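In this view, the complex is presented without one of its protein chains, the others remaining in place.
Then we have subunit A:
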Amino acid sequence: MAVLTGVLARGRTSGSGRGPGHGLPVTPWLFLIVPLGLLVLFTYVPVANMVWYGFTSWDGLDPVKEPVGLDNYVRIFTDPQMFEVFFVSLYYLAGAAVQLVLALYFATVLSFDTRFRNFFKGVLFFPYLINGVAIGLVFLFLLRPGGTLDATLALVGVSEPPQWLGDPSLVNVSLAATSVWRYLGLNFVLFLGAIQSIPGELYEAADLDGATSWQKFRYIIAPAIRPIIGLTTILAISGSLSVFEIPWIMTGGANGSTTFVIQTVQQAFQFNKFGLASAMAVVLLLIVLLVTWIQRRLFPDERVDLT
């Protein structure tokens, strides 16, 4: 308590001075010790260890971690079995593109006067809040042979529907579509929030100038929500590389639906290849950092001021 009152006594009127003799600097650390401890223990130590494990052939148990240089990295980029998971990501990336376009469309439409606006908004958003395992089960039920989708298609005359999850050429499309269903709501709400913060006067001014609605979208809405589009784009790219739950729950990675993270988990926890799995995690982390860096370069401004 003496420390606390000591710091208290120094007062704080200018707010700018930060020179010496400013009281005992211990108090802030008392508040920070637990948060910083957790931060270091569960973020920085793992990152550092991961980089180190990535250069070893460690099996997760052996007290000796044998350094193997770049072997793990060479394997990731040359072994076709290791590499094919990147092609699976392309399905999810395509799904993410569809998702962004749909979210943008619905956000634009629902920003303006529409009957039952809140109902539409809620229905489009709610799937995002549902438990991932429950979504997996719901879509297994939907896509199974003779399931809801097949029954719906039968109504319009499709009598021999494909095996949505059993056919290796279709399985990733089905799973990516499930991901679109799950995450559309989040993008939609982010876009909606951004569009609603645009001042209405801008549309009125555009009206006076005789702008078409495409021009209004192009010159008012699009620039205003540029930072959000940039953000959702990074989330989409890093998200398509780190897909795990939906394919793991629905197919367990069978039929060529194994994703990068499923493979990492399998290498580490089923085959005890912690070294290789760590190298894969480093690759994923580097890609995410690279994408984030590019996004910062392309969309440097945090906020766009239109007024």
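Simple rule for what comes next: a contact is a pair of C-beta atoms (placed from the backbone, for glycine too) under 8 Å apart; a residue touches a chain by one contact, two chains touch by 3 or more; residues count from 1.
One rule holds in what follows: contacts and distances are computed from a predicted model.
S.K.: Would you mind picking the UniProt name of the chain not drawn here, from "Urea carboxylase-associated protein 1", "Carbohydrate ABC transporter membrane protein 2 (CUT1 family)", "Electron transfer flavoprotein subunit beta" or "L-lactate dehydrogenase complex protein LldE"?
M.R.: So, among "Urea carboxylase-associated protein 1", "Carbohydrate ABC transporter membrane protein 2 (CUT1 family)", "Electron transfer flavoprotein subunit beta" or "L-lactate dehydrogenase complex protein LldE", the name matching the hidden chain's UniProt entry is "Carbohydrate ABC transporter membrane protein 2 (CUT1 family)".
S.K.: Of A:93, A:173 or A:288, which residue touches the hidden chain?
M.R.: For the chain that is not drawn, the touching residue is A:288.
S.K.: Could you tell which one of A:38, A:254 or A:298 touches the chain left off the display?
M.R.: Looking across A:38, A:254 or A:298, the contact with the absent chain belongs to A:38.
S.K.: Provide the residue numbers of subunit A that touch the chain removed from this figure.
M.R.: Residues of subunit A in touch with the missing chain: 1, 4-5, 7-8, 11-13, 15-18, 22, 25, 27-29, 31-32, 34-36, 38-39, 41-47, 49-50, 53, 60, 102, 105-106, 109-115, 118, 120, 122-127, 129-134, 136-139, 141-142, 146-148, 151-152, 155, 181, 186, 189-190, 193, 196-204, 206-207, 211-213, 216, 227-228, 231, 238, 242, 244-245, 249, 261, 264-265, 268-269, 274, 277-278, 281-282, 284-285, 288-289, 292, 296, 300-302.
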